[in-house]
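Take a look at this one; I'll ask things after.
For this depiction, one protein chain was excluded, whereas all remaining protein chains were kept in their positions.
The block that comes next holds chain A.
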Amino acid sequence: MSGFSELRLDGVRRRFGGRDALAGLSLTIRRGEFIALLGPSGCGKSTALNCLAGLLPLSEGSIWQDETRLDTVPPERRGFGMVFQNYALFPHLSVRRNVSFGLQMRRLPRDEVRRRTDEAISLVRLEDHAAKLPGQLSGGQQQRVAIARAVVLEPALVLMDEPLSNLDAKLRLEMRTEIRRLHQSLGLTTVYVTHDQEEALSLADRLVVLRDGRVEQIGTPQELHNRPANRHVADFMGYRNLLPMRVKAVHGATVTVDGAGVSLDGTAIGPVGAGDEVVAAIRPEDLRAGPHGVPVTVEVVEYQGREFAVEARTGEGVALHLRALERPAPGERITVTAAPSRVLVFPT
């Protein structure tokens, strides 16, 4: 079952009680790719993962591994590794027996089972804990066992269901690097589910943004970061300022918008014409205090290490989130600007 050149999801749909949890996901995964399914909770990303693993039957559509139809194959015969959100380690088996479980299910020779188990355990650096039960390990160690158990079979596809969501912030960063390192060294095709855009951007080769069971955008981290396809993706990718405005003038790709006492130049994403209602999306880090621009009053200042996160309000009471290098005083009046290329204008 290992080794395929592409895995194709063709209009995969899953209904729960008459409601679409996943409405027609079509996606081609190339060998060795790291795909992140990204979206808020309830967007259908875990449903998609369970459909891929074979733990949920499809309501419609099909899954193909090259020319083999996969969605009718039971999970135990798909040969995919899966890392569960709560790790799902077998509590009655030692770390070693957890990791070797899949190898034993394949009835591999004893020597090979031992060798590959040892390799996987040392890959996640748990040699000292191999004889312990999962209950005796910390959360991060349990996570590493779960990963070792999934990758020891060298599966054609590794599925990860929010594997870092139960860890604290520091461990989450470490494990993120660890997962990326494993992917680089083993080259395993991976589908990774997360609601954390930063995690998805840093890990994945391609991202699939889902909302209400539908695909909003598929693209590389750069594409999603710089050119979100619509306002929902923009919202999810950290465009914190979403200002409802009206188009004043269009000059090619550059449009001038105004509303709420603010006038801005921005870049149109999609068709917009003069007089249209639009949403202007700007990241806080692209909105800077400068000598010219929109006058605002500083309201809240948060220290964030290198810089300050500022919430300010325009004369008409619209809140703006921006970054500043020096601490502005609350109540101070400043002017803010953004480069037209970093102001994205979406039709509503």
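Here is the rule we use: contacts are C-beta pairs under 8 Å (C-beta built on N, C-alpha and C of every residue); 3 or more make two chains touch, one makes a residue touch a chain; residues count from 1.
Rule of thumb we're sticking to: contacts and distances are computed from a predicted model.
Candidate names were "Monovalent cation/H(+) antiporter subunit G", "ABC transporter permease subunit", "Transcription regulator PadR N-terminal domain-containing protein" or "Assimilatory nitrite reductase (NAD(P)H) large subunit", and the UniProt protein name of the unshown chain is "ABC transporter permease subunit".
Only one residue from A:Cys43, A:Leu58 or A:Met82 touches the chain missing from this view: A:Met82. Residue-wise, the contact with the chain that is not shown comes from A:Leu153, picked out of A:Leu25, A:Leu137 or A:Leu153.
Seen from chain A, the chain kept out of the figure touches residues 53-55, 74-82, 84, 86, 88-92, 101-102, 105-106, 133, 135, 149-150, 153, 159.
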